[in-house]
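Below is a structure I'd like to ask you about.
All protein chains of the complex are present and in place, except for one that has been dropped.
Chains here go by letter, A and B, matching the order in which they are written, and residues are numbered from 1 within each.
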Amino acid sequence: MAEGKARFGTPLKIPGWVNYALVPLVNLFAALLISGIVILIVGDNPLKALEVLLYGAFGYPEAIGYTLYYTTNFIFTGLAVAIAFHCGLFNIGAEGQAALGGIGTAIVCLYLDWLPSWAIIPIAMIAAALFGAAWAYIPAYLQAKRGSHIVITTIMFNFIAASVLTYLLVEVLINPAGQSPESRPFIEATWLPFFHDFLSMPETPLNISFLYALVLSGGFYFFVWHTRWGYEIRVVGQNETAARYAGISPSRNIILAMMISGALAGFVGINEIQGVQQRLIIDFTNEYGFVGIAVALMGRNHPVGIFLAALLFGALYQGGSELAFEMKTINKEMVIVIQGLIILFSGALEHMFRPRIEAAYRRVATWRTVEAG
Amino acid sequence: MSEQNPALELRHVNKSFGPVHANKDISLSVNRSSIHGIVGENGAGKSTLMSIVYGFYQADSGEILINGVPCQIDNPQSSIEAGIGMVHQHFMLVDTFTVLENIILGIEGGACLSKGLAAAREELIRLEKEYSLEVNVDAIVGDLPVGLRQRVEILKALYREAEILILDEPTGVLTPQEADHLFRILDTLRKQGKTVILITHKLREIMAITDNVSVMRRGEMVAHAKTSETTRDALAEMMVGRSVLLRVAKSPAKPGETLLSLRDLTYVDADNVPRLKKIDLDLKAGEILGIAGVSGNGQSELLEILGGMRTPTSGSIRYKGRELVGSKAFSARNLRKIGIGHVPEDRHRAGLVLSFSANECTILGYHDNPEYNRGLRLDRDAMVRNCETYIEKYDIRPPDAYLLASDFSGGNQQKLVLAREMEQSPDVLLVGQPTRGVDIGAIEFIHKQLIQMRDAGKAILVVSVEIDEVMSIADRIAVMFDGEIVGEVSAEEATETRLGLMMAGVRESTTPEMA
Partner (left out) sequence: METFHIIILLMDATFRVATPLVLAALAGMFSERAGIVDIGLEGKMLGAAFAAAAVASVSGSAWVGLGAGIMASLALSALHAYACVTHKGNQVVSGMAINIVVAGLAPTLAYAWFQMGGQTPSLGGDARFRSIDLPFSDAAREIPVFGYIYADLISGHNILVYLAAAAVPICAWILYKSRFGLRIRAVGENPHAVDTAGISVDLLRYKALAVTGFLCGISGAYLSTAHGAGFIRDMTAGKGYLALAALIFGKWRPVPTLFACLLFAFTDAVQIRLQGVELPIVGVIPVQFIQALPYILTVLLLAGFVGKAHPPKAIGTPYIKER
């Protein structure tokens, strides 16, 4: 009883590692467990699948190169979704913004390729950011000024972006020499350097945009927590009335956060279009935008967490292809199941495990203090 | 069901929310056909107790007896069946529904609506007559004024054949006349044999209408009494646990030059409802101007306009002789820069970001200031340093600049906001509900700080719905009603009756001796 009184009004503080490491790991474990059951249902061995998956993702240099190449995309989209979350916005539109980013990059690489390499590469990057940001601007403006719900408008804009991309590839940018809806290949001066160009490693799609993604992660951290603009975005995200009270314009910050978000998503275009494909193709966004939601949720909107979550999804994408190749009853869609389950557990069901884990931690901690006393 | 049994009896009821013990060993007995008042400060546990009776929460331990029979109340459904009706502080109505639809919700009388609606209509017309509770049953609730919405709530309970009616702070949103009308209705109910429980923190209401009264303090039931055998002062003392400091000691104000002057200030909101109608006000250096009024009469809008959160529709605001309306300076950010500080009415909604640490909250609104910025970078060291200074100076507990704002108590949160606004030493300080939800110790501290600031030659505008608070700290009192200033008196001339009349919209005729 005495001990109960001593704790009155001061709930035991839960240390960071519980919330930032243990809880995501439990969620991940739950997702993998259900995936394992699915693999059992389709008649295969889940443990063997896990082994194949891990080997496929990290087992040999080429695999690591591929894994990091996928990771790059997920860092971009994960950061994109996260900056919007910080402003209290749910950007489901990273997929469409990435598509527009690719279009921007492609237009520069196709029409400005008379420029020298050192000029065209940064211009293409800027174009990716501008196109992505512009595509995010419209839903942001409509949310900020007209109150249209951004979740719905960004979903709509994904479909519209897909139509725009198809239209451009079918009617405008199509390679006259080919039949399929894709542009002509870019000239070599526009390509991004691959890792295997300057490191002794096998040929993989991994290119310098991976390093760029890491730099952006650092910039993201600095911007969100150590500048007044990041502060403003967070205030708007947490409490819009407080923002208006503090003279922080919610609409301005909604637009700013969404444009940054769109620009970050647009960078998928440089990795995919400029780095790997070296021509504009259809469907190059490959659900990266949607997975970005999972990455941001799992990474708790922090760049370190986002990097780890992006690595996880990169490994899933790469290991998944290996899985489909190695095991006869599993195809690459299995990875999508795992992704979905991770979103389910670390997003929609985030309140399922956390209170229990926290309560368990409290019990253990109290028990320890009682023992010590 | 003997007549001797009380209508409602609680025995040893306990309820905790996590570490907060909201109700401690509460026992209570309410007589049939009586009006029973439960008084206590905000946060004393009154609403929690009644929510338990209504089945909204379950008690951790204890017994509820109705007419002497122990009753298991697990949810509102079982409470309704036991004959209990509740009128909540925030009305539990669906704005898009008609009165009729709202009333039958939950007891529709069959899967098909039309029959139930017809039957309900007849019954309601009978009830309206019996208790003189006129309201158009086909009106959309969202279009009704608050007084009528409250009637809908009462009708809802009566339609459910409630024998015990609980009203939670029913007059908070009413003008004094509307409140009087409500009391007449309650009186009728009592005469018809119903039992009424009135939860309030206003002693005037307890004295005016109740038969018996119970006093709650910090989750405990501290006294029961017959209303006729107690006094206002005695109740007040029991409520707060010691004799109330009704007046803060202060010297007479020495008003200086006029700092802020409003002329014809008008504000029409987005729904085209005029909220402020040609407000004229002057605020001088070295004085505290109190704005009294029932909440919802334009005070919030006035404060938010002066704080730059809303733009007035027309009129003029001059600060140190300079016109603000229409100028670039008129924004929350710039008003702070030119020396107008603002402690908002609701610290949770506006004054703080609850998920931020204390030190991040100390720069809210001032995050642009050079003291907090080094080039592109926010100076986190400066934030923590300043926050720690505030914590020390304002005795904020626990003294931890990294603690989340949500983990401080109400009084400490309020001090955090107050410290932030005062320490920027503004020339004009706007304060909304300075002590709402704040414990008594902090109230005294806050009042003293405000007076100290006044004595330092600053101009202070205090908006409060607590008439006692306004009378105790203000030097001049203006009363707002329906978007207008209906009267202005000096603190010495102010009496509760006079202010009460004005709060009800009764203008004082300008008699020669007042000029």
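As a convention for this text, a contact is a pair of C-beta atoms (placed from the backbone, for glycine too) under 8 Å apart; a residue touches a chain by one contact, two chains touch by 3 or more.
Quantities reported herein were computed from a predicted structural model and do not represent experimental measurements.
If you put the hidden chain back, the residue from B:Ser61, B:Thr96 or B:Thr495 that touches it is B:Thr96. Looking at A:Ala136, A:Leu192 or A:Ile343, the residue that reaches the missing chain in the full complex is A:Ile343. When the whole complex is considered, the residue among A:Asn19, A:Ser117, A:Ser148 or A:Asn286 that touches the unshown chain is A:Ser148. For chain A, the residues touching the chain absent from view are 38, 41-43, 90, 92, 139, 142, 146-149, 151-153, 155-157, 159-160, 163-164, 166-167, 170-171, 290, 293, 297, 329-331, 333-341, 343-344, 347-352.
Residues 17, 48, 54, 56-57, 75-77, 79-80, 86, 88, 90, 92-97, 101-102, 104-108, 110-114, 116 of chain B touch the missing chain (whole complex, contact as defined above).
Operating definition for what follows: only the chains that are shown with their structure count from here on.
Chain B has its Cα centroid 45 Å from the Cα centroid of chain A.
Remark: chain A residues 7-11, 222, 226-228, 230-232, 234-235, 238-239, 241-242, 244-248 touch chain B in the complex.
Partner chain A is touched in their complex by these residues of chain B: 18-21, 307-309, 331-336, 342, 344, 349-356, 360, 363-365, 367-368, 372-373, 376-378, 380.
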